[in-house]
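One protein chain is absent from this view; the other protein chains keep their places.
After this line comes subunit A, so read on.
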Amino acid sequence: MTDHISSGAASSEAIIQLRGVEKTFAARGANAPVTALHEINLDVPRGAILGVIGRSGAGKSTLIRLVNGLELPSSGSVRVDGVEISALEERALRQERRSIGMIFQHFNLLARRTAFGNVALPLEIAGVSKAEIRKRVLPLLDLVGLSDKVDRYPAELSGGQKQRVGIARALATNPKVLLSDEATSALDPETTEQILALLRQVNVDLGVTVLLITHEMSVIKGVADRVAVIDEGRIVEEGATYDVFTGPQHATTRNFVASITGTQLPEHLAKRLTAAPEAGKEALVQLVFKGEGAAQPWLSVLTRKLDVDLGIVQAKVDHISGRPFGTLVVSLPDVAKLPALLVTSKELGLETEVLGYA
């Protein structure tokens, strides 16, 4: 592990670089050829954790398999640390894969090897001596918190423990890059949190760049510095996680963001909602706060300044990359004060939207 620079901070240099990548699967029998990926350009900065999110069938599995050459692109180039993966011949590719670890949704541990034996496998494959293997495996199992499970078989371990073995195994050959293929999708939320924390620790302590794919926004939110949204084989949005979450541009991204911010009005209110003011109805205003504006006590500033009464209809506050981000739906009984509310909110750095009257 000493040959890694200990730094969690991402540099601007891309360690994984995809340029104009297309992947088409040849026709099989009556099935027409399928283009899984179109014109993919993606940079993963060295030391970063980049998450690719997409629905099933969006092409993310194919995408991650291009990086270690389990799939080869139909055209375009895939580079890892300057090495053109797509151009390597089989033997050189096998050598290169040792510097790219991979973990899987279903762990893919050998049932007939203990935790120790599983972590030892990539070292055996690399031709490392028995004594050297022992020296390497035990600290790795310690790192992932399994020093008391060394001689346990996978069947004796919980899902989270199995994935920890998977992570130790992926790190055995000192990789520069760790690929995570839906690594938490088979785990419960609490275990998911623990595994994500371990990935973060590995990223920071060992300086390993992580490329992960997932269909869960909570994974991106929990661990990714950067996010790429993939839809129907195309990357439709890419950027710093906070920016993408707080200002989603593409419909797919907005859907993913809505899945965790939950800004849908409850049905009983949505039914009563009218576009024009009516007697006895209150104005419903959605206030989105993020970035600088989110840090100040804007709600009390707002009520004091305008001398209005506000009810809270719905609220969702989240923290992404350590910064707050939220959506608040307030009700304003004194409809006459609506224009002033909107102006002042904008001054405070909030995004406003009048949902209607209910």
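As a working rule, contacts are C-beta pairs under 8 Å (C-beta built on N, C-alpha and C of every residue); 3 or more make two chains touch, one makes a residue touch a chain; residues count from 1.
Following the convention adopted for this analysis, contacts and distances are computed from a predicted model.
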Subject >> Protein name as given in UniProt for the chain not displayed, "NADH-quinone oxidoreductase subunit L", "DL-methionine transporter permease subunit", "Beta sliding clamp" or "TonB-dependent receptor" >> reply: "DL-methionine transporter permease subunit"
Original post:
Which residue, A:K23, A:R97, A:K162 or A:K176, contacts the hidden chain when the whole complex is considered?
Top reply: A:R97
**OP:** Quick one: say which of A:A87, A:I125 or A:A270 touches the chain that got left out.
**Re:** A:I125
Subject >> subunit A residues touching the omitted chain (full complex) >> reply: 68, 70, 94-98, 100-102, 104, 106, 108, 110-113, 121-122, 124-126, 153-156, 169, 173, 179
